[in-house]
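In this view, the complex is presented without one of its protein chains, the others remaining in place.
For chain A:
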Amino acid sequence: MCLKNKIFLEVKKLNKTLNGNFGKFGGAFVPETLIYALDELENYYNKIRGDRDFFREFNNLLTEYAGRPTPLTYAPNFSKRFEINTYLKREDLLHTGAHKLNNCLGQGLIAKGLNKKRIIAETGAGQHGVATATVCAFLKIPCEIYMGSIDYERQKLNVFRMQLLGARVNKVESGSKTLKDAMNEALRDWVTNINTTHYMIGSAAGPHPFPTIVRDFQRVIGEEARSQIFKSTGTLPDAIFACVGGGSNSIGLFKAFIQDESVKIFGAEAAGKGIETGLHSATLSAGRPGVLHGSLSYLLQNSDGQVEEAHSIAPGLDYPGVGPEHSYLKESKRAIYEGITDDEALEALEILAKEEGIICALESAHAVALAIKKVKELGKGSTIIISLSGRGDKDMQTIMNSLEAKNEQN
(Lines give C-alpha, C1' and ligand atoms only; values in the text may rest on other atoms or scores of the structure.)
Protein backbone atom coordinates (compact mmCIF):
# COMPACT_ATOMS: atom_id res chain seq x y z
CA MET A 1 0.00 0.00 0.00
CA CYS A 2 1.40 3.41 -0.92
CA LEU A 3 2.17 5.77 1.93
CA LYS A 4 -0.48 8.25 0.92
CA ASN A 5 -3.23 5.62 0.97
CA LYS A 6 -2.01 4.43 4.33
CA ILE A 7 -2.23 7.95 5.70
CA PHE A 8 -5.78 8.34 4.41
CA LEU A 9 -6.83 5.10 6.04
CA GLU A 10 -5.22 6.16 9.30
CA VAL A 11 -7.00 9.50 9.18
CA LYS A 12 -10.26 7.74 8.44
CA LYS A 13 -9.75 5.37 11.34
CA LEU A 14 -8.79 8.19 13.69
CA ASN A 15 -11.88 10.13 12.90
CA LYS A 16 -14.13 7.25 13.84
CA THR A 17 -12.80 7.09 17.35
CA LEU A 18 -13.12 9.63 20.08
CA ASN A 19 -9.98 8.78 21.99
CA GLY A 20 -8.41 12.20 22.13
CA ASN A 21 -5.35 11.30 20.13
CA PHE A 22 -4.33 12.40 16.66
CA GLY A 23 -1.33 10.18 16.09
CA LYS A 24 0.98 11.04 18.97
CA PHE A 25 -0.72 14.42 19.49
CA GLY A 26 -3.68 15.39 21.68
CA GLY A 27 -4.37 14.07 25.18
CA ALA A 28 -5.58 15.84 28.30
CA PHE A 29 -2.71 17.44 30.25
CA VAL A 30 -4.67 19.35 32.84
CA PRO A 31 -4.96 19.52 36.63
CA GLU A 32 -6.69 16.40 37.95
CA THR A 33 -9.68 18.53 39.06
CA LEU A 34 -10.63 19.15 35.43
CA ILE A 35 -10.75 15.48 34.50
CA TYR A 36 -14.20 15.17 36.04
CA ALA A 37 -15.55 17.97 33.84
CA LEU A 38 -13.79 16.68 30.73
CA ASP A 39 -15.27 13.21 31.33
CA GLU A 40 -18.71 14.71 31.83
CA LEU A 41 -18.30 16.65 28.59
CA GLU A 42 -17.03 13.63 26.67
CA ASN A 43 -19.82 11.38 27.91
CA TYR A 44 -22.45 13.94 27.01
CA TYR A 45 -20.87 14.53 23.61
CA ASN A 46 -20.75 10.81 22.89
CA LYS A 47 -24.44 10.68 23.70
CA ILE A 48 -25.46 13.58 21.47
CA ARG A 49 -23.18 12.63 18.57
CA GLY A 50 -25.83 10.31 17.28
CA ASP A 51 -28.81 12.23 18.62
CA ARG A 52 -31.06 13.46 15.84
CA ASP A 53 -32.92 15.87 18.11
CA PHE A 54 -29.71 17.60 19.15
CA PHE A 55 -28.55 18.01 15.58
CA ARG A 56 -32.00 19.08 14.41
CA GLU A 57 -31.87 21.91 16.95
CA PHE A 58 -28.24 22.71 16.13
CA ASN A 59 -28.81 22.74 12.37
CA ASN A 60 -31.94 24.81 12.80
CA LEU A 61 -29.96 27.41 14.76
CA LEU A 62 -27.22 27.40 12.13
CA THR A 63 -29.82 28.16 9.46
CA GLU A 64 -32.33 30.39 11.18
CA TYR A 65 -30.11 32.25 13.64
CA ALA A 66 -26.58 32.19 12.24
CA GLY A 67 -27.45 32.46 8.55
CA ARG A 68 -26.04 29.25 7.11
CA PRO A 69 -25.22 28.14 4.54
CA THR A 70 -22.72 30.89 3.90
CA PRO A 71 -22.11 31.52 0.19
CA LEU A 72 -19.20 30.21 -1.81
CA THR A 73 -18.43 33.35 -3.80
CA TYR A 74 -16.60 33.22 -7.10
CA ALA A 75 -14.00 36.02 -7.18
CA PRO A 76 -13.87 37.05 -10.87
CA ASN A 77 -11.39 39.93 -10.68
CA PHE A 78 -9.01 38.17 -8.31
CA SER A 79 -9.25 35.06 -10.50
CA LYS A 80 -8.42 37.08 -13.61
CA ARG A 81 -5.53 38.92 -12.00
CA PHE A 82 -3.84 35.77 -10.73
CA GLU A 83 -5.10 33.42 -13.47
CA ILE A 84 -6.51 31.01 -10.93
CA ASN A 85 -10.21 30.22 -10.39
CA THR A 86 -10.83 31.44 -6.89
CA TYR A 87 -13.84 30.73 -4.71
CA LEU A 88 -14.22 32.34 -1.30
CA LYS A 89 -15.98 30.52 1.52
CA ARG A 90 -17.78 33.41 3.15
CA GLU A 91 -17.70 32.81 6.90
CA ASP A 92 -17.38 36.60 7.10
CA LEU A 93 -21.07 36.74 6.23
CA LEU A 94 -22.10 34.60 9.17
CA HIS A 95 -23.95 36.33 12.03
CA THR A 96 -21.37 38.03 14.34
CA GLY A 97 -18.92 38.22 11.43
CA ALA A 98 -16.83 35.08 11.76
CA HIS A 99 -16.92 31.29 11.74
CA LYS A 100 -16.70 31.20 15.53
CA LEU A 101 -20.48 31.17 15.93
CA ASN A 102 -20.79 27.60 14.55
CA ASN A 103 -18.85 26.18 17.47
CA CYS A 104 -20.43 28.48 20.06
CA LEU A 105 -23.95 27.45 19.09
CA GLY A 106 -23.00 23.77 19.39
CA GLN A 107 -21.22 24.20 22.70
CA GLY A 108 -24.00 26.48 23.97
CA LEU A 109 -26.49 23.65 23.45
CA ILE A 110 -24.10 21.28 25.24
CA ALA A 111 -23.77 23.68 28.20
CA LYS A 112 -27.55 23.93 28.35
CA GLY A 113 -27.86 20.14 28.20
CA LEU A 114 -25.31 19.80 31.01
CA ASN A 115 -27.31 22.35 33.00
CA LYS A 116 -24.34 24.66 33.44
CA LYS A 117 -25.22 27.99 35.02
CA ARG A 118 -22.29 29.95 33.69
CA ILE A 119 -20.08 30.03 30.59
CA ILE A 120 -16.51 31.31 30.34
CA ALA A 121 -14.36 31.76 27.27
CA GLU A 122 -11.05 33.18 26.13
CA THR A 123 -10.65 35.43 23.14
CA GLY A 124 -7.83 36.96 21.14
CA ALA A 125 -9.29 38.84 18.20
CA GLY A 126 -12.54 39.16 20.09
CA GLN A 127 -14.49 37.17 17.50
CA HIS A 128 -14.84 34.11 19.72
CA GLY A 129 -15.72 36.36 22.62
CA VAL A 130 -18.45 38.07 20.60
CA ALA A 131 -19.81 34.72 19.38
CA THR A 132 -19.79 33.36 22.94
CA ALA A 133 -21.51 36.47 24.31
CA THR A 134 -24.08 36.26 21.51
CA VAL A 135 -24.96 32.64 22.21
CA CYS A 136 -25.06 33.28 25.96
CA ALA A 137 -27.46 36.18 25.46
CA PHE A 138 -29.61 34.01 23.20
CA LEU A 139 -29.60 31.04 25.60
CA LYS A 140 -29.83 33.25 28.71
CA ILE A 141 -26.65 31.95 30.34
CA PRO A 142 -24.38 34.44 32.19
CA CYS A 143 -20.96 34.71 30.63
CA GLU A 144 -17.45 35.94 31.36
CA ILE A 145 -14.75 36.44 28.76
CA TYR A 146 -11.00 36.53 29.38
CA MET A 147 -8.95 38.70 27.09
CA GLY A 148 -5.28 39.72 27.19
CA SER A 149 -4.92 43.44 27.88
CA ILE A 150 -3.05 44.01 24.60
CA ASP A 151 -5.88 42.39 22.65
CA TYR A 152 -8.37 44.29 24.80
CA GLU A 153 -6.84 47.57 23.64
CA ARG A 154 -6.47 46.67 19.97
CA GLN A 155 -9.95 45.16 19.70
CA LYS A 156 -11.93 47.73 21.66
CA LEU A 157 -14.87 47.55 19.28
CA ASN A 158 -15.28 43.84 19.96
CA VAL A 159 -14.91 44.45 23.72
CA PHE A 160 -17.81 46.88 23.47
CA ARG A 161 -19.84 44.38 21.45
CA MET A 162 -19.31 41.70 24.11
CA GLN A 163 -20.32 44.11 26.86
CA LEU A 164 -23.38 45.23 24.90
CA LEU A 165 -24.37 41.57 24.63
CA GLY A 166 -24.24 41.33 28.42
CA ALA A 167 -20.88 39.63 28.92
CA ARG A 168 -18.32 40.60 31.51
CA VAL A 169 -14.91 41.04 29.90
CA ASN A 170 -11.89 40.42 32.15
CA LYS A 171 -8.60 42.03 31.15
CA VAL A 172 -5.64 39.68 31.65
CA GLU A 173 -2.39 41.40 32.56
CA SER A 174 -0.12 38.37 32.99
CA GLY A 175 2.51 37.01 30.58
CA SER A 176 2.31 38.26 27.03
CA LYS A 177 -1.15 39.76 27.72
CA THR A 178 -2.60 38.03 24.65
CA LEU A 179 -4.59 34.89 23.83
CA LYS A 180 -2.21 32.45 25.56
CA ASP A 181 -2.60 34.22 28.87
CA ALA A 182 -6.34 34.67 28.43
CA MET A 183 -6.53 30.88 28.08
CA ASN A 184 -4.42 30.39 31.23
CA GLU A 185 -6.83 32.59 33.20
CA ALA A 186 -9.90 30.87 31.75
CA LEU A 187 -8.46 27.48 32.75
CA ARG A 188 -7.81 28.79 36.28
CA ASP A 189 -11.39 30.02 36.48
CA TRP A 190 -12.65 26.65 35.25
CA VAL A 191 -10.63 24.71 37.85
CA THR A 192 -12.20 26.90 40.53
CA ASN A 193 -15.81 26.78 39.27
CA ILE A 194 -15.89 23.34 37.75
CA ASN A 195 -19.34 22.30 38.96
CA THR A 196 -21.27 25.25 37.62
CA THR A 197 -19.29 26.41 34.63
CA HIS A 198 -18.75 25.34 31.03
CA TYR A 199 -15.53 26.49 29.40
CA MET A 200 -16.36 27.30 25.79
CA ILE A 201 -12.97 26.82 24.13
CA GLY A 202 -12.92 28.59 20.78
CA SER A 203 -10.11 26.82 18.96
CA ALA A 204 -9.67 23.21 17.94
CA ALA A 205 -7.10 23.13 20.74
CA GLY A 206 -7.06 22.43 24.48
CA PRO A 207 -7.55 19.12 26.27
CA HIS A 208 -9.55 16.23 24.86
CA PRO A 209 -12.45 16.28 23.95
CA PHE A 210 -12.33 19.96 22.88
CA PRO A 211 -10.25 19.53 19.67
CA THR A 212 -12.76 16.94 18.44
CA ILE A 213 -15.88 18.82 19.52
CA VAL A 214 -14.76 22.14 18.03
CA ARG A 215 -13.72 20.44 14.80
CA ASP A 216 -17.04 18.64 14.53
CA PHE A 217 -19.02 21.85 14.99
CA GLN A 218 -16.82 23.65 12.44
CA ARG A 219 -16.83 20.91 9.80
CA VAL A 220 -19.98 22.47 8.39
CA ILE A 221 -17.63 24.97 6.67
CA GLY A 222 -15.92 22.27 4.62
CA GLU A 223 -19.03 20.21 4.03
CA GLU A 224 -20.88 23.18 2.59
CA ALA A 225 -17.86 24.28 0.54
CA ARG A 226 -17.48 20.77 -0.86
CA SER A 227 -21.06 20.51 -2.05
CA GLN A 228 -21.11 24.14 -3.28
CA ILE A 229 -17.97 23.73 -5.40
CA PHE A 230 -19.40 20.52 -6.88
CA LYS A 231 -22.54 22.40 -7.77
CA SER A 232 -20.59 25.26 -9.36
CA THR A 233 -17.84 23.37 -11.17
CA GLY A 234 -18.89 19.74 -11.16
CA THR A 235 -15.59 18.79 -9.60
CA LEU A 236 -13.40 19.16 -6.51
CA PRO A 237 -10.99 22.08 -6.14
CA ASP A 238 -7.27 21.62 -6.75
CA ALA A 239 -6.40 23.25 -3.47
CA ILE A 240 -7.96 24.76 -0.36
CA PHE A 241 -6.55 27.49 1.89
CA ALA A 242 -7.25 28.66 5.41
CA CYS A 243 -5.40 30.54 8.12
CA VAL A 244 -4.24 28.68 11.21
CA GLY A 245 -3.94 30.15 14.67
CA GLY A 246 -5.40 27.61 17.07
CA GLY A 247 -6.90 26.19 13.91
CA SER A 248 -10.70 25.96 14.14
CA ASN A 249 -11.77 27.47 10.80
CA SER A 250 -9.01 25.62 8.99
CA ILE A 251 -9.77 22.21 10.47
CA GLY A 252 -13.46 22.91 9.74
CA LEU A 253 -12.65 23.47 6.07
CA PHE A 254 -9.97 20.77 5.77
CA LYS A 255 -12.03 18.03 7.38
CA ALA A 256 -14.34 17.53 4.40
CA PHE A 257 -11.41 17.24 1.98
CA ILE A 258 -8.88 15.17 3.92
CA GLN A 259 -9.79 11.98 2.12
CA ASP A 260 -9.74 13.60 -1.34
CA GLU A 261 -6.21 12.80 -2.40
CA SER A 262 -6.32 15.21 -5.35
CA VAL A 263 -7.06 18.24 -3.17
CA LYS A 264 -3.99 20.02 -1.83
CA ILE A 265 -4.47 21.43 1.65
CA PHE A 266 -2.69 24.61 2.73
CA GLY A 267 -2.64 26.28 6.13
CA ALA A 268 -1.34 29.86 6.48
CA GLU A 269 0.41 30.61 9.72
CA ALA A 270 1.45 34.05 10.93
CA ALA A 271 5.11 34.67 10.18
CA GLY A 272 4.69 38.13 11.77
CA LYS A 273 7.73 40.26 11.13
CA GLY A 274 9.52 37.25 9.64
CA ILE A 275 10.31 33.88 11.19
CA GLU A 276 14.00 34.78 11.38
CA THR A 277 13.18 37.78 13.63
CA GLY A 278 11.59 35.58 16.29
CA LEU A 279 8.49 37.82 16.17
CA HIS A 280 5.95 35.41 14.71
CA SER A 281 3.27 32.83 15.51
CA ALA A 282 4.35 30.17 13.01
CA THR A 283 3.97 27.27 15.41
CA LEU A 284 3.97 24.45 12.87
CA SER A 285 6.73 25.92 10.73
CA ALA A 286 9.09 27.00 13.52
CA GLY A 287 7.97 25.17 16.66
CA ARG A 288 8.39 21.65 17.97
CA PRO A 289 6.12 19.27 19.90
CA GLY A 290 5.30 20.25 23.46
CA VAL A 291 2.46 20.53 25.96
CA LEU A 292 0.41 23.67 26.49
CA HIS A 293 -3.20 24.26 27.53
CA GLY A 294 -3.98 20.60 27.89
CA SER A 295 -2.71 19.04 24.70
CA LEU A 296 0.43 17.74 23.10
CA SER A 297 0.94 19.59 19.87
CA TYR A 298 3.43 21.82 18.11
CA LEU A 299 4.53 24.70 20.31
CA LEU A 300 6.76 27.76 20.19
CA GLN A 301 9.21 27.20 23.03
CA ASN A 302 12.79 27.88 23.97
CA SER A 303 15.47 25.26 24.54
CA ASP A 304 14.42 24.88 28.19
CA GLY A 305 10.77 24.22 27.34
CA GLN A 306 9.43 27.65 28.33
CA VAL A 307 6.62 28.80 26.05
CA GLU A 308 7.65 31.71 23.86
CA GLU A 309 5.56 34.74 23.15
CA ALA A 310 3.91 34.86 19.76
CA HIS A 311 3.44 37.82 17.47
CA SER A 312 1.07 38.59 14.65
CA ILE A 313 -0.69 41.63 13.28
CA ALA A 314 -3.79 39.42 13.43
CA PRO A 315 -4.79 38.90 17.06
CA GLY A 316 -6.61 35.66 16.26
CA LEU A 317 -3.34 34.11 15.08
CA ASP A 318 -1.25 35.45 17.95
CA TYR A 319 -0.94 32.10 19.75
CA PRO A 320 2.18 29.96 20.37
CA GLY A 321 0.29 26.65 20.14
CA VAL A 322 -1.96 24.98 17.59
CA GLY A 323 -4.70 22.34 17.62
CA PRO A 324 -3.30 18.79 17.84
CA GLU A 325 -5.02 17.57 14.66
CA HIS A 326 -3.04 20.12 12.66
CA SER A 327 0.18 18.72 14.12
CA TYR A 328 -0.92 15.31 12.93
CA LEU A 329 -1.80 16.60 9.45
CA LYS A 330 1.59 18.29 9.26
CA GLU A 331 3.58 15.23 10.30
CA SER A 332 1.55 12.93 8.02
CA LYS A 333 2.22 15.50 5.27
CA ARG A 334 -1.47 15.63 4.36
CA ALA A 335 -1.51 19.39 4.84
CA ILE A 336 1.18 21.95 4.15
CA TYR A 337 1.66 24.84 6.53
CA GLU A 338 3.57 27.97 5.59
CA GLY A 339 4.20 31.34 7.21
CA ILE A 340 2.82 34.63 5.89
CA THR A 341 4.27 37.90 7.21
CA ASP A 342 2.26 40.84 8.52
CA ASP A 343 3.18 42.83 5.40
CA GLU A 344 2.16 40.03 3.03
CA ALA A 345 -1.18 39.70 4.83
CA LEU A 346 -1.83 43.45 4.65
CA GLU A 347 -1.01 43.49 0.95
CA ALA A 348 -3.35 40.55 0.30
CA LEU A 349 -6.09 42.28 2.28
CA GLU A 350 -5.74 45.41 0.11
CA ILE A 351 -5.75 43.34 -3.09
CA LEU A 352 -8.92 41.48 -2.13
CA ALA A 353 -10.61 44.70 -1.06
CA LYS A 354 -9.79 46.49 -4.31
CA GLU A 355 -10.45 43.54 -6.65
CA GLU A 356 -13.60 42.12 -5.07
CA GLY A 357 -14.98 44.74 -2.70
CA ILE A 358 -14.50 42.42 0.25
CA ILE A 359 -12.57 43.52 3.34
CA CYS A 360 -11.65 40.37 5.17
CA ALA A 361 -10.23 39.94 8.66
CA LEU A 362 -6.46 40.18 9.06
CA GLU A 363 -6.47 36.49 10.00
CA SER A 364 -8.19 35.52 6.73
CA ALA A 365 -5.84 37.78 4.76
CA HIS A 366 -3.05 35.32 5.63
CA ALA A 367 -4.91 32.59 3.74
CA VAL A 368 -5.42 34.91 0.76
CA ALA A 369 -1.70 35.77 0.76
CA LEU A 370 -0.68 32.12 0.81
CA ALA A 371 -3.02 31.40 -2.11
CA ILE A 372 -1.36 34.21 -4.10
CA LYS A 373 2.05 32.73 -3.29
CA LYS A 374 1.01 29.28 -4.47
CA VAL A 375 -0.42 30.32 -7.87
CA LYS A 376 2.72 29.30 -9.77
CA GLU A 377 3.00 25.96 -8.01
CA LEU A 378 -0.65 25.08 -8.63
CA GLY A 379 -0.61 26.25 -12.25
CA LYS A 380 -2.74 28.66 -14.25
CA GLY A 381 -6.40 27.73 -14.46
CA SER A 382 -6.42 25.73 -11.23
CA THR A 383 -9.42 26.01 -8.97
CA ILE A 384 -9.03 26.96 -5.33
CA ILE A 385 -11.15 27.69 -2.27
CA ILE A 386 -10.02 30.22 0.32
CA SER A 387 -11.75 30.35 3.68
CA LEU A 388 -12.59 33.91 4.63
CA SER A 389 -12.93 33.10 8.29
CA GLY A 390 -14.10 36.56 9.30
CA ARG A 391 -14.69 40.14 8.23
CA GLY A 392 -12.32 43.02 8.70
CA ASP A 393 -14.46 45.52 10.61
CA LYS A 394 -12.72 44.71 13.87
CA ASP A 395 -9.29 45.37 12.33
CA MET A 396 -9.90 48.81 10.82
CA GLN A 397 -7.80 50.72 13.35
CA THR A 398 -4.88 48.25 13.06
CA ILE A 399 -5.04 48.28 9.27
CA MET A 400 -5.22 52.07 9.17
CA ASN A 401 -2.25 52.46 11.55
CA SER A 402 -0.16 49.89 9.65
CA LEU A 403 -0.84 51.38 6.24
CA GLU A 404 -0.11 54.88 7.52
CA ALA A 405 3.18 53.70 9.00
CA LYS A 406 4.06 51.99 5.73
CA ASN A 407 3.29 55.10 3.71
CA GLU A 408 5.43 57.22 6.04
CA GLN A 409 8.35 54.82 5.55
CA ASN A 410 8.01 55.05 1.79
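In the analysis below, a residue touches a chain if its C-beta (ideal position, glycine included) is under 8 Å from a C-beta of that chain, and two chains touch if they have at least 3 such contacts; residues count from 1.
Heads up, the rule we're going with is that contacts and distances are computed from a predicted model.
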item: Omitted chain (choose from "Ferredoxin--NADP reductase", "Electron transfer flavoprotein beta subunit", "Tryptophan synthase alpha chain" or "Cytochrome b6-f complex iron-sulfur subunit") - UniProt protein name; value: "Tryptophan synthase alpha chain"
item: Candidate in contact with the missing chain, chosen from A:174, A:235 or A:262; value: A:174
item: Full-complex contact with the absent chain, from A:155, A:218 or A:301; value: A:301
item: Touch with the omitted chain, as defined above, among A:61, A:187 or A:340; value: A:187
item: Residues of chain A (touch criterion as defined above) contacting the omitted chain; value: 27-36, 174-175, 180, 184, 187-188, 191-195, 289-294, 296, 299, 301, 304-307
